[in-house]
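With one protein chain removed, the remaining protein chains of the complex are shown where they sit.
A and B label the chains in the order they appear, each numbered from 1.
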Amino acid sequence: MSKSQYVRANYQVNATPQLKMLSDDQCESILNGALEVLERTGAEIHSQEALDVFKKGGCWVDGNMVRFPSHIVEWAIRNAPSRIVISNQKGERTLFLEGQNVYYGPGPTNTYTIDPFTGERRRPRKADTVRAAKVIDALPNISYAMDCGTVMDVTPTLSDVHAFQAMLENTNKPIIHWGFGIDQYQDIIDMAAVVAGGLEALQQNPFILLYSESSPPLRHSVEAIDKAIFAAKNNIPIVYTPCTFAGGVAPATMAATLVIAVADSLVGLVAGQLVRKGSGFVMGGLISTMDMASTILSYGAAELSLLSAGLTAVARYMKIPMFSTGGCTDSKVIDTQMGLEAAFSILIAGLSGANLIHDCSYMEYGATSSLELMTMDDEIIGMVKRILQGVEVDDEHLALDVINKVGPGGHYLAEDHTMKHFWGFWAPTLINRLRYDGWKAEGSKPMAQRVKEKTQDIINNHKPEPKSESVLAEIQAIVDRAEAREANKR
Amino acid sequence: MPVKSNYAENASPMFRILSPRQCEEILLAAQEVLERTGVTVYDEEARDTLKKAGCWVDDILVRIPSAVVDRALRSVPKRVTLCNSRTGSRDVRLEGYNAYFGTGSDTPFTIDPYTGKRQRSTKQSVSNACKVIDALENLDFVMSLGIVQDVPLLISDRHQFEAQVLNTGKPIVTTAHDIYGFADIIEMCEIIAGGEEELRRNPFMTLYAEPISPLQHAWEAASKLILAAKKGLPVVYTPCVMAGGTVPATMAGVLTQGLAESLSGLVINQSTREGSPFIMGGVFTIMDMATTIFSYGSPEFNLLMSCLADLAHYLKIPMFGTAGCSDSNLVDEQAGIEGALSIAMTALSGPNLNHDVGYIEYGSTSSLEFLTINNDVIGMARRLVRGIQVNDETLALDLIHKIGPGGHFLCEDHTMKHFKTETYYPNLIDRQRYESWVETGSKTLFERANEKVKDIIENYEPDPLPKDIQQKIRGIVERSEQKIAK
Partner (left out) sequence: MSNYYEELTQSIISGQLDRVKSLTQQAIGAGNNPIDIINQGLIPGMSVVGARFKVGKMYVPEVLMSARAMDAGMQLVKPLILSEDIPSAGKIVIGTVKGDLHDIGKNLVSMMLESAGYTVINVGVDAGPEKFLQAVKEHQPGVIGMSALLTTTMLSMKDTIELLKEEGLRDKVKVIIGGAPISQDFADEIGADGFAPDAGSAADLCKKLLA
């Protein structure tokens, strides 16, 4: 456009959509509520090592009850890094957990899985995590791996170690992984160090995040809190994630549910910071509501999205990276409910700006893992990412000259401007926009069928970039070592 | 309890896409389009009105100086209220960020809930649809969810309106073939309301009209805008534009031209009578370049809808939005995804009168099951938008202290008091445990929705209109049939 050479002053642009669930003042209220709970009510700690750490750090320890003076918690919040960069397994820095960058991935430890070939709902096997890792590796909008089910055809106490091996062998994406206890965590770090080229390389450029779950309200098992301490000692970032649900382990009000979740996360944070100031900490939260008819912890409720966005706002207020939830469902079958619940939570989690959004594979309120759901979620995430890109408003995009050229009653199909810009339209792969007759001619498939075909195709044909024989052998040796240790324990 | 000062809270989530300055930029661009490029108007009375208002008319091309648009923006009411035709209750207040949801209108096809077959919509299918809408608690207004095709086509709009108004008391957004159809429908409404003035004061219907993109106002559309203004009745004017087809491929270009089309409609309406109630519409989306459909489910569709809502709020004009619809040819996972994304975005953005809930097949077919499913999704979205209340009662620090580490909150009065209002309980979405779900027949959401639809059709009775009024309406329909018979 031949406008004059204007310069715009005082011109503020929303480069992306803006969602703000809570005001800063409300975030401060939630945080103050959590600080008050920690200082007054305190938390129950079931680990002697952790009790010693807290006592030495100035917390008030009485038996296994620990109360936390606010200044110590605030000190820990100040010292936690506001950004953590996670690499892929080739050492390339890929996940920038900072600001409001958003990455999606699947979830861990389901007790069932749906076989994408037979449709059977059954206990997960190591081969299922192999399949999961391949699917994760192939899907562009899935940014990191989790195990997609507790492997049950191996030594039970080494399910975590075997699942980690299966993931290392079948994807090069970053991994967030849990462990039963400290021994297994050591195995996992050792394996990761092999891939990264040494422990120091792993610490400087981590491709793993450890994962620990506490049991709200305000109760931290040996395994949970010791893992936070272990991660800090080894200088590997950890996701500390209480699983808080309104009405059950927290009051029925949303604000109080946030208070419990924040307080429980902060217990893990304080432990880590007291062990090593500045150690990497990602605040968790599976947070939702308890369905008072069935007593499930709902993975599809509007409150999951509402609370997760609220918790993300508080994390952002504290400048601590956030681990949130989306892409999951209470449905037991691949149906419309699955689609709508997954879409709802993926959208709101994305708009909320949480850094890591997990459980894009959870169906049946988290009991069952579905690779087909993950494939479907990959498509939904694509749509949501297009929404997150927002709208550009400038002369090129306003296109007044093109509008004037086409004029009333014309069309834009043959314009250079259209040619240049229509590539920006999000291109569906599983979403179908065929006209009715064309769709019928192609077999009248529902989306579930297309999803199944794509998932099967990935499992059958995707070849992740392999690791060297020597790396694989070293990993196997660590697994063997773990097996020998567990055999001795029995 | 401490007294707070200087405390700002988000009583609901705060969401927007465009900054105020971006809104201004798009408004100015649209005014530039109207002043430079102009629109074509195929109705003589409209051209005369525009000329009198100060527009530059050259044959059918009308260019609109920015001052004329500014004047129309000043005179248009910021709020429009729609009522229930049975109770007179002023239920639908189109103002601010209030978001109401309703169906869409003229689909040629509908899915028969009994056979599952896609068939041409009929007077009976429209009647059934309106009953279902009337029964669903999250649906606020009605559009017909089908073109009545089993009556004489020329006057099918009268039959369509009769089917709607007999089966629901909720406000109706009505289409019509032309101003003669509109005149008959308005007459029906005046009978129900008890007079012309009564209808104007408490309207339970709004007219619907569309320009033709790019930048054209056909005779049907322009004359409807004028009729609505003369009658003092609200009118929805809604450009349906396809990025890359009838508008530029860039989102800002879509918004600019779409807004120019709306604003030129507004000028026709306001120039006829200043202060006429006007509802700005817009179904803005992409043309899918692989299949050439007008997409009702694309992410761009959602993005544009929210941007247009930002613009409407910036301009302070009530807005007609679109949500709860899908490109899928059946009610499957895709329909669920597209319905949920659009309803959530719409609820967050707050356009006022949101239609097309229940559309599948890119707007060609309606599904009562999809409508009923989306009733739950709207409930979810409304829960989200109610946000998080943060105060001493909801923070519950004393209760947390009382329960202490490792306890639970199930038996507390506080839980009993709050759990139903803090949590949304859906109707059809299943949260049973796996075993109970298997015991109750392992049904999919679609199957449960189908059962509910059939239950409503068979057992629900909407409030009837008085018998004498029903007869008078019948009389108008029959009069129109006799006219075309001649």
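In this text, a residue touches a chain if its C-beta (ideal position, glycine included) is under 8 Å from a C-beta of that chain, and two chains touch if they have at least 3 such contacts.
Source: prediction; values computed, not measured.
*Asks:* Which one, A:G58, A:G119, A:P140 or A:P156, makes contact with the chain that was left out?
*Replies:* A:P156
*Asks:* Check each of A:N32, A:Q203, A:S294 or A:Q449 against the chain that is not shown and name the one that touches it.
*Replies:* A:S294
*Asks:* Please identify which residue in A:M21, A:L210, A:V249 or A:V384 touches the non-displayed chain.
*Replies:* A:V249
*Asks:* Spell out the interface residues on subunit B facing the chain that's missing from view.
*Replies:* 406, 408, 410-411, 415-416, 419-420, 433-436
*Asks:* Just the residue numbers, please: which parts of subunit A touch the chain that's not shown?
*Replies:* These residues touch the chain not displayed: 46, 109, 111, 150, 152, 156-157, 159, 180, 215, 219, 221, 247-249, 252, 290, 292-295, 367.
As a convention for this text, only the chains that are shown with their structure count from here on.
*Asks:* Determine the centre-to-centre distance between subunit A and subunit B, using the mean Cα coordinates as centres, and give it in whole Å.
*Replies:* 35
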